[in-house]
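Of the protein chains in this complex, all but one are displayed in their positions.
Presenting subunit A:
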Amino acid sequence: MTQPDIHARGHRGPLTWMRSGEPMIWLNAAAVSLSVVAVLGLLLLLAVRGFGHFWPRDVMAVSTAYAGAEQRLLGEVVDWAQVPAQQLREAGFELTGPGPLYGRSLIKQGNREYFDSDFIWVLDEHMGPRAYPPSVAVVERLEWGNLYGELQSVRVDDRILADTGASDRLWPAFQGLIADTRQVRDEIRHIERDEIGGINHRMERLRLQQRSLELDGELDAAAQADLATARAQLDAEYDVLHVQLQALYQSIQGASYTVRLADGQLVELPVAKVVRAYQPNAMNRWQKCALYLEKLWEFLSDEPREANTEGGVYPAIFGTVIMVILMSIIVAPFGVLAAVYLREYAHQGFVTRIIRVAVNNLAGVPSIVYGVFGLGFFVYFVGGELDELFFAAALPSPTFGTPGLMWASLTLALLTLPVVIVATEEGLDRIPVSIREGSLALGATRAETLWRVVLPMASPAMMTGLILAVARAAGEVAPLMLVGVVKLAPSLPVDGNYPFLHFDQKFMHLGFHIYDVGFQSPNVEAARPLVYATALLLVVLIALLNLTAVTLRNHLRERYKSLEN
């Protein structure tokens, strides 16, 4: 490739310069620059917004005055924008400033159950001096979002543990109470989810057992008696747990805290609903860093709260990973098999060429088409048949005749099959014929040549294909919406109940989580930061997979380099 020196030309007038074609070269260069800026800008945007979400922001106290009404606000400034005067006037604002643009801030004031909305836009010119009082507390709760206010007292039942009179003891007492209730809450969750969930699961299996006996006409008195004993035993176990649960709930019910809100009202709230509390204005940078990491960890390891707008995305990560693993298990052998057949066994004629083109093109077929196929063929047709054959006891509620993990994995396997086939074929293609001939000449059969010589050499290509398939599957959402993803799955597809891996369950997925929380959520404003964080997570995951593909390919290629040459 020549590298013509496009600059080494003397001074010329604008017209000659125009005619030389150099401006066009510059414009072409600008297209590259623009694309690169767009890509980097996009990643930067995601990184800033995504990582920024967990940083504990300072809480501002300010009083606003507009049209004679004064209001005290307490909250985080989350956004700022300039608005033209006309737009404001049309919205009915009377403006006093010089204009023509007015700044306005979006303040997250929380306290959703007490105020009209947890986010409000306030014009900067209506705001008085801003203060950051260190005593302001942010309380993250299980319900109603964040609470902003000043802590007044903490008590258990009627006993006041601490109040503003002993302000140095107040905050530690609050934190201690939160830690205690949190422990109890974890215990409650364990009992409710694992133990009672297990009992429910076994109950359901008993019901199915009874129904299938009934269908087979074998539900005689002995069988009924057996079932009844089993049921009675489960009931007894449940009663014990129920009592335990009651006691645990009792033990945390009494703890409460009192907070003065921005508008001065005092509210008393249960500590049992508190996730964590902190005083951002009083924290130094290191404390904030620690809290940042804690929140980041919560995001990765916890379950979503409040219609997915708070908390973590652990179930979505888990669902994505398990679906991708299942998909890989399906797609890898079949993709390789098809590629080996096409390249090594099929007669290389017109038909094979057609097939190759067709397979190539399938990679370009819209993913939603695969979703439609998956829903129609796998879910309704195959799933419906499976239910008739093996899960008749559960009918009319479908077992496999409804979208679920297995169908999602199968659909995505079909979707990524062309990727694996094409990549593997390319790898097989690169192996010199001489190597195959050498192996055959030494007396190896075709199968032995394939297994001992060809496939190991093609393994980098196979891995690349598989990882690319995984990366594509992890980011695909449209088909999953039809074949098994839900906004909130009650339990993970893997748990301690027989058969441990629940192929028929619906699951959560990072990509769908983004769509759902960003677009279907009732409180988009509150959910938005979380969506950025989720998007960042997904991008990081997929970038990692792609990088792995590249590294692995290079590594394996290195290993067989001497052979290739």
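Following the convention adopted for this analysis, contacts are C-beta pairs under 8 Å (C-beta built on N, C-alpha and C of every residue); 3 or more make two chains touch, one makes a residue touch a chain; residues count from 1.
Going forward, contacts and distances are computed from a predicted model.
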{"item": "Protein name, per the UniProt record, of whichever chain is missing from view (\"ABC transporter permease subunit\", \"YCII-related domain-containing protein\", \"Alpha/beta hydrolase\" or \"DNA-binding response OmpR family regulator\")", "value": "\"ABC transporter permease subunit\""}
{"item": "Sole contact to the chain not displayed, among A:84, A:176, A:432 or A:490", "value": "A:84"}
{"item": "Candidate in contact with the missing chain, chosen from A:22, A:125 or A:195", "value": "A:22"}
{"item": "Selected from A:80, A:132 or A:519 as touching the chain missing from the view", "value": "A:519"}
{"item": "Per the touch definition above, residue among A:30, A:232, A:247 or A:266 touching the missing chain", "value": "A:30"}
{"item": "Of A:148, A:171, A:257 or A:370, the residue in touch with the unshown chain", "value": "A:370"}
{"item": "Missing-chain contacts mapped onto subunit A", "value": "1-9, 11-12, 14, 17, 20-40, 42, 45-46, 81-87, 90, 100-101, 334-335, 337-342, 344-346, 355, 357-362, 364-373, 375-377, 380, 414, 417-418, 421, 443, 445-448, 450-451, 471-472, 474-478, 481-482, 511-512, 514-515, 518-519, 524, 528, 531, 535, 538-539, 542-543, 546, 550"}
